[in-house]
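Here the structure comes first, spelled out in structure tokens, and everything after it is commentary.
Here is chain A:
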Amino acid sequence: MTSAQLQGYLAVGYAKRKFVDRLMRLLLLVAAIVALTPLFSVLFYVLSRGLGNLNWAFFTEVPKPIGESGGGMANALVGTATLVGIASMIGVPWGIAAGVYLSEYGRSRVANMVRFGTDMLASVPSIVIGLFVYALVVVPMGGFSAFAGGVALGIIMVPTIARNTEEMLRLVPNHIREAGLALGLPRWKVILRIVLRGSVSAITTGIMLSIARVAGETAPLLFTAFNNRYWHQGLDQPIASLPVQIFTYAGPPDEVWNGQAWTGALVLLFFVLVLNVTSRVFFRSGSVGRE
Partner candidate 1 sequence: MIHRNIDTGLSSLNQKLLTMAGYVEQAVESATDAWRFRNVAKVADVYQIERRVNQHHLEVDAACVQLLALQQPMAADLRFIVSCIKINNDLERMVDLAVNIANNTEFYLQGAAVIHIDDLAQMSDEVRVMVREVLDAFVKTDERLARRVLSRDDRVDAYKRKIVEDCLESMKADTKVIEQGMNLIFIAKNLERIGDHATNIAEDVIFSVSGQDIRHENKVRTPEEPTT
Partner candidate 2 sequence: MSQQVEPILRVRNLNAWFGESHALKEISVDIPPSAVTAVIGPSGCGKSTFIRCLNRLHEEVPSAGASGEVSLNGMNIYGEGVDPVGVRRKIGMVFQKPNPFPSLSVYDNVVAGLRLAGIRRRSVLTEVVERSLRQAALWDEVKDKLSVPGTSLSGGQQQRLCIARALAVEPPLLLMDEPTSALDPIATAKIEELILELRKQVTIVIVTHNMQQAARISDRTAFFLMGELVEFGETSTVFTVPKEERTERYITGKFG
């Protein structure tokens, strides 16, 4: 083959490659649009249906009896906050402790079992966790309660926080730990004061995301926190929550209730969105031990 021939072949090949490149780019763009479509349609739909009922009363009043218009979901908002609070008190320390263990001592066989267990727990359907807590807490306590709901949500938080904490701590280069050890610090102090401290923002991000996730959980609350049409009477009593309230109000063919459900969905969606965005901003601004 002469050089001229070779150049000819190469020129043809180049044109073809360029065409394929353009085509692929176009396909990827289409795929990205398709992937984003559901998100935007959900946003749009929830906004259009829920915005109409959004008023001050929604945040300050308890639901009106069926058939009456007006009223709000104040009890459910407080309920969700309470449940998330209880869940965090259980899930955050437990999750972080597990994450630290996995990252810092995670080379043993026990650690591998813990890691496997965490992954299993993360994939257990949330309704099963609800049933588990029903058997473990609700039955012995003799009834549905805010506490039981919090426990269920807390359990769901643990694997997410644990794995996130582990990942974030693993991002801290090993020579940072060695620097601490070389200064004559015991390992636990190195972990607590240097490694964890350096990843606070990243770990917090993980916590916020897991809160955003459990705030929208419905299934595990059905057998644990149940629901309450009024302000709750204590942590050992059933408690209302936004997702369950939406679930309840969306069912019956009642215009007013359905409208309330849409507004509840809008508020919940907004809450989750805010948490996601803040955590992202938080993660970016925080200095993580990245190279």
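A quick word on the picks: all candidates are chains of the complex that A comes from, given by their letters.
The rule is short, and it goes like this: contacts are C-beta pairs under 8 Å (C-beta built on N, C-alpha and C of every residue); 3 or more make two chains touch, one makes a residue touch a chain; residues count from 1.
Everything numeric in this text was worked out from a predicted model, so none of it was measured.
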Touching candidate - 1 or 2 - for chain A as found in this complex
2
Within the complex, candidate 2 is touched by chain A residues 107, 172-173, 175-176, 178-186, 189, 193-194, 197-200, 286-289
